[in-house]
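Removed from the display is one protein chain of the complex; every other protein chain stays in position.
This part shows chain A:
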Amino acid sequence: MTIGRHEDTERREGVVLTPEQAKSRRARNIAIGVAVALFVALFYFVTIVKLGGNVVPRAE
């Protein structure tokens, strides 16, 4: 199968984003990152609160 010059260019460059698209993608990435971090923190603190005083050093 012969690969056309046009297709070759597309493979190397992929979909070229406009500056507006690149900016909104970056904003979405940051928002997802912040949301995931908050979700992890939420479950961390929920776990701590739920365990409460039940976390005690085990007797050796």
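In the analysis below, contacts are C-beta pairs under 8 Å (C-beta built on N, C-alpha and C of every residue); 3 or more make two chains touch, one makes a residue touch a chain; residues count from 1.
Convention: contacts and distances are computed from a predicted model.
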| item | value |
| --- | --- |
| UniProt protein name of the chain not shown, from "Branched-chain amino acid transport system ATP-binding protein", "ABC3 transporter permease C-terminal domain-containing protein", "Indolepyruvate ferredoxin oxidoreductase subunit alpha" or "Protoheme IX farnesyltransferase" | "Protoheme IX farnesyltransferase" |
| Where the missing chain touches chain A, by residue | 1-4, 6-7, 10, 15, 17-18, 20-21, 24-25, 27-28, 30-31, 42-43, 45-46, 49-50 |
